[in-house]
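The complex appears here without one of its protein chains, the remainder shown in place.
So, subunit A:
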Amino acid sequence: MFGRIISFSASNLKALLPASISRCTRQLHITAPVAVKQIIETRKDKQLIIEGVYMNSPREETLLRHNEDSDACAVCRLNVEIKHTDVLILSQFIRKDGCMLPRRITGLCRLQQRRIGNMVAMANKAGLMTSLLPRARERDPYKRRKEHLKFKVYYDESTIKPPKDPFAPRKLVPKDNWF
């Protein structure tokens, strides 16, 4: 399970430490630069060839540098207050069709994943970012909407509830004592 997310080499002892392995939400790319896959389908007469080709990540050049020793996730270590109107940041966490990427891919902590996911939904509702598809640029998001949805809205980020802590001690509910 960990092999897929964390790629480590024997020369780097840090990756072998149990503490960093248990922290499975972070991606440690120590051996090779990130290679993403591209699925190519080619059709020859009655043959259909599907192959996965490795290519360099498109974000290789524009990726922000950060301290490798930091334990924090990508958003926490930025230490910037992100709002739902920051569409250039939020669009990095969605697929082309506008779906939010799951946590195993974004590598964020629970709190930030919840916050970013909610803010993507807010930006969608405010009509600032519906999807990354090129045909989405041409249409006005407000034109297709009805009733109260066709007018402009904005949101307050402080209304986002933090996720429940799964490791929090369970509250002991006292039994009803009738006697």
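Throughout what follows, a residue touches a chain if its C-beta (ideal position, glycine included) is under 8 Å from a C-beta of that chain, and two chains touch if they have at least 3 such contacts; residues count from 1.
Methods note: contacts and distances are computed from a predicted model.
Not every chain of the complex appears here, and the one that does not is recorded in UniProt as "39S ribosomal protein L13, mitochondrial", selected from "39S ribosomal protein L13, mitochondrial", "Beta-Casp domain-containing protein", "tRNA-specific adenosine deaminase 2" or "Translation machinery-associated protein 20". Within the whole complex, the absent chain has one touching residue among A:Val75, A:Met100, A:Met119 or A:Ile160, and that is A:Val75. Screening A:Asp45, A:Glu68, A:Glu147 or A:Asp165 for touch with the missing chain picks out A:Glu147. For subunit A, the list of residues touching the undisplayed chain reads 4-5, 7, 27, 29, 32, 34-39, 52, 57-60, 62-64, 74-75, 78, 85, 87-89, 91-93, 95-96, 104-108, 123, 126-129, 132, 136-137, 147-148, 150-156, 159.
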